[in-house]
Each structure stands twice: as C-alpha cells, then as structure tokens.
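Mind having a look at this structure? Questions to follow.
With one protein chain held back, the other chains of the complex are shown just where they sit.
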Amino acid sequence: MKIITPLLNRHFCAIVFSALFFAGAAQAEKSTLNLFIWSEYIDPQIVSAFEKQFDCKVNIDLYEDVESMLAKIQGGGAGLYDVVVPSDNLVPVMIKQNLLAPLRHENIPNLKNLDGKFVSPAYDSKNRFTVAYQWGTVGLLARKTAGQPLPDSWACIFDPAKSAGSFMLIDSIRDQVGAALKYQGHSVNSIIPSELKAARDLCIAAKSRSVGFDGSVGVKNKILAKTAQVGIVYSGEGVRAMVDDTNTTYIIPKEGSVIWVDNLAVLAKAPHRDLAEKFLNFILDARIGAQLSAYTQFATPNQAARAFIKPLDLENHAIYPLPEVTDRLEFLNDLGFKLRLYDEVWTQIKTR
Amino acid sequence: MRRPGWFLSAIAAGFYIFLYAPIVVIIVFSFNAARFGTVWEGFTTKWYGALLHDSAALSATKNTLQLALVSTGIATLLGSLLAFGLTRIDFPGRKIFDRVLYVPVFVPDIILATSLLLFYSLVGSFIPALELGMTTMILGHVTFQISFVAIVVRARLAGLDPALEEAARDLGAGEWKTFLHVTLPLMLPGVLAGAMLAFTLSLDDFIVSFFTSGPGSTTLPILIYSSVKRGLTPDINALATLIILISVLATISLTWLQKNKQDPHPKK
Partner (left out) sequence: MYLGQPLTRAGRWTRAGITSGPAALWLGIFLVLPLAAILAISFLTRGEYGGVELRFTFDSYKRLAGFGELGFDSLYPVVLGRSLALGMATAVLCLAAALPLAFFIARLSERYKGAALTLVVIPFWTNLLIRTYAWQILFSPNSWLTIAAHSLGIGTAGEALYPGMLAVLTGMVCDFLPFMVLPLYASVEKMDWTLAEAAADLGADRWRVFRHALLPQIWPGLGAGFILVFLPATGQFVIPDLLGGAKTAMLGNVIQQQFASSRDWPFGSAIAAVALLLVLVGLAIFQRKGSKHEVLP
C-alpha cells in the first residue's frame, strides 16, 4: 500500500489536471468575442448588453498605449483578437501590414449613423477596414492651486521656470513627443532630425523633473490621488477627472496639440469575424453610441447618437472643442519609414 | 555555541521588519476606505466584497491556478525523471546537459520571456496550437520549472545511499521493482519539494506570462501589474491580502508537513 500511494498520487494528479484543463476548454463552447481595447474605454454595461443580445462571452484585454497594441498583434499574429481599437495614424500601418480584415458593410447597417466628417476618412477611404469609435484631443489636466492661475501652455511641463507643480508625462510616443514639438512651434508630424533631437532633449529634461510616465488613465488616477498636480491626458480622462474632483481642469495648451480619432477594426484572421462585425454594428447604434460617450466622456463620431447625448456634454468644450481651438490642433499622420526616428527618440527618452 | 547577543538580535530583528514591512502595509491598506491615493481615510471591508463581483479578478484567479497546476504537474514529472537520469546514468553529453540545466535559474526572466515570444511568433504562424494563450504560457512555465525541480530532486538523490538500491537488486528485485519500491519512496520528499517550488514559481511568475499571454488568459500577477500601473488600487489591496494569507498558510502548513515526513535517520 505504501508503495502504491505515490503512484496513485501521480495518476490522481494527472486526472485532476486533465479535468481542470478540459473544464476550461468546455467553457469555451459558448461563442466568444476577443476585444482588445484601451482601459476605461467601454462601458461594462454596453458589454453586458451585447453579451445578452447575442448570447456570447466577451473577453476584454486592455492596453494603455496604441503602439503596444500594435506590438502585441505583430507578435501574436492577426488571429489573436477579433476587435482592436487603433488610432487614426496607425490604421494605414495596420492596413499595409495586412493586419486588418475588410469590413463587409452589409453586416454593418448602422454605418449610416456616422457623422459625414468620419465617413471615408483620409486614413481609410470608404471605411474599408475601420469605423470611427470616439474622437478627442490631447491636453493638460491640472489641479487648481489657490492663488495661482491655471497653466495654459506646455511650458508648465517643459519650462522649469513656469512649473505649476509636480507633473506626469504621458507614456505614448507620438503624444509626448508631439507635445514637445508643439511647444517649440513645430509640427507634430515633423521628420527633421534637428527638431526631433530638440524635442527629445526637452522630454529628457522634463522627465528628470517629473513624477514619471503613465498612460492617460494612470495619469488621471495619480492626479486624483494627489500624487501629481499636472499631467498630460486625453480629453475624456480630463473630463472624467473634472467630474470626480471639481478642483481639476482639462486645458488645451495655447501652442496647440493633437486631435485624434480612434477606430474599431476587425483583425485579418479574427476567429469570430461575424460576431466582430455585429459588435461594430452594435456600437454604431444611436443609443449605444450615446451611452458610450456618456461613460467615456469622449466626443462621438456618431451623428445619430447626438440626439441622445446630454446637452451639457454637447456644450462641454473640453469634449467638443470650439473651432478656434480646433485650428490649433493637428492630426497625427502615418510617417512611414520615418517613424523609426520617433522610435529611436522614444527609446532614448525612456532610457537616459 | 553562544546564544546571539542583543546587538546581533537587534540587527536581525531590523531586517525581519524590513522583509515584512511591505506585507503588513498591504494588509493594512486593504481596509483603507480611500478610493484613490495612500492617505488613510477610515476602516472598511467593502473592497473584499467588491472582489467577489470583479469578474476580471475571478477569471484571473482561475487562470493562475489552472496554469500553475498543469505546468507543475508536467514539470515535476519531467524534472524528476531528468534528475534521476542525470544522477544514476552516465551518458555522453551529461556534463553539458548539467550546465544547460542551470541556465533558466540564473538567466534574467525577461530574456527567457522575449525568446519565447519570438519563438512563438515565428513558429505560431505555422502551428495554430502555438498561438499566444494558455497553452503557450504553460509551455513557457514548464521550461523554467523543469530546471528547478531537477536541481531539487537531484540534491535529494545525491544524498541517498545507493547501497539500499543495490541491496534490493542483490535480493533479486528487477530494475523496475527497485525503482518503484525503493528509489521512488526515497525520492519523494525531494519530488514534493520540487513540485512546491515549481508551483510557487508559476503562481508568482509575471514576465514570462506577460509576454506569452493571449486573450482571456490574464493571470493574477498580470492583473495586479496592470492595475498598479493604472493606479487603481483599492480592491487590488484586498486581492493582494488574500493572496498573502493563502501563501503564508500554505508555506507554514507545507513546511510543517515536510518536517514530519522527514526520513527516519535525521542528520545530527
């Protein structure tokens, strides 16, 4: 008996392991959708509603910056997820790398809800691969300090003399370098090495005075936790911070900033392509679109959804900037091969 | 030998406090009512309740356990066999194998993780089973677990007296019988220790899991890391406290069990 026990244990264990393994596999019988999206970017109730309506399970994985998403897809293959959310400047990159599946418009009738500005955009003509999800800007989130005016310029980050308190930088290549470029009066799409070097040096100097780097959500949370006073965030995080803590404000600096459009896309080898397209259609529904923007506090590209959005949100200039502000904003372009310069600059900024 | 003096005891106590400070802090803050930040704002147990409704935390726990159990099982089997082979059988290449065995122990995790990621992306396009997910994570974990198991079991085997096995052979027992009835029971404490070590390494692993995870295969360390990076802390504190309590209980009970399973002729 004493000798058989170790053997029995081995067999027993093997059975237990296999049981667990297969139990896990059996759960996958229900249809699933693998969604790869920014953190705090979709209302959990929208996800539950989708799961209920289509009797499926939605697996959500999160990322904090879009280049990491691209890295994950490049590493894991175009079949790793079903739906991803690339920003406008990365859409041409993903198309060129054959990472996206063409959308079958007959499965997405709600496409008609899109605002004309977002139909057939420059980065994806005829919406062959993407539909707009949310759009917004990059700016400063600052805590009001008594007796001091609110910062209105990138100088509070890049100029030690004009600091408005401890600050955080954003962990996103184009947004952070873009801020430095804008501060120096250059375009966020500059490919001139001297301009990039200057931006790099600015960022490195700022880094040594900063509390650190974080994604937009992380920066927002740290400012709410009072670990920092100022930070670079996206407009939605800024507005949500203002709701959570009325002592904070979202500001678009006077030198200008980045305006962006995030898009829903289906990966080329998505395992659940039909369900993915149903998901896109679901999001484009007018009421769902309004619910989404109410949760994320970003601007909606969905014309039909505007009817269901609170007037207060529609008039919120942090979410929907005024035309004179929009004039100062630039879209990020795909820089093709020259993107290497930004990657090199970024590695140097993070490493020095 | 003299008892430790008060000076040595004070220094040692200081270092013990240093080791335990983080653990105590987590436990304390899991009861902090503040939603953001690190200022104490009152006592509450609501974060523990919130955990039960947190589907991400629950699925991460399930993934972590599944991963640890399966990988430990495979690694213990392979590692123990390997240890036996390396100790008892002399074959050409054994010395080199020995050296290679130590590589996963000393090489920084990040190199192992990135090498696996590269390997899976290169090969994964041809072999669908190797797409990033639970399978790739298990394969990665077993790879570093084998080394640890083999080293621990080998230590145990090296301490065994071969005379016992030879005696069994002399008495007429076949090779297989000898292995089953003599070697294996003697090896067992080492195998269990190796399995324990492998299990903990898998539970604790972050880097290899982080690089080789796929949709729906998030583990607890990955979840904790992302939450810490984002700054969402309250229910993570509660989760962390639970993990700490379970680890402490497991360690204490397993150490106690091991003590009582000691072989009948302890050294001294």
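Think of it as A and B in the order they're written, each chain with its own count starting at 1.
Convention: a residue touches a chain if its C-beta (ideal position, glycine included) is under 8 Å from a C-beta of that chain, and two chains touch if they have at least 3 such contacts.
Predicted, not measured: the structure shown is a model, and the values here were computed from it.
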| item | value |
| --- | --- |
| Residue in contact with the excluded chain [from B:65, B:188 or B:224] | B:224 |
| Which of B:15, B:43 or B:126 contacts the chain that the document leaves out | B:15 |
| Absent chain, residues of chain B that touch it | 1-4, 8-9, 11-12, 15-16, 18-23, 25-26, 29, 37-39, 78-79, 81-82, 84-86, 88-91, 97, 99-104, 106-112, 114-119, 122, 139-140, 142-143, 146-148, 150-152, 155, 162, 165-166, 168-170, 175, 178, 193, 197, 200, 203-204, 206-207, 211, 220-221, 224-225, 228-229, 233, 236, 240, 243-244, 247-248, 250-252, 255, 259 |
| Hidden partner interface residues of chain A, rising order | 65, 67-68, 70-71, 74-75, 93, 96-97, 166, 171-173, 193, 196-197, 200, 207-208, 210-213, 227, 336-337, 339-341, 343-348, 350-352 |
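Following the convention adopted for this analysis, only the chains that are shown with their structure count from here on.
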| item | value |
| --- | --- |
| Chain A-chain B separation of Cα centroids, rounded to whole Å | 35 |
| Footprint of chain A on chain B - complex, ascending | 36-38, 62, 65-66, 69-70, 73, 77, 117, 120-121, 124-125, 128, 131-132, 134, 180-181, 184-185, 188, 214-216, 218, 226, 229-232 |
| Interfacial residue positions of chain A with respect to chain B in the complex | 2-3, 6-7, 10, 13-14, 16-17, 20-21, 24, 32, 34, 36, 39, 59, 61-62, 64, 74-77, 79-81, 214-215, 217-218, 221-222, 224-227 |
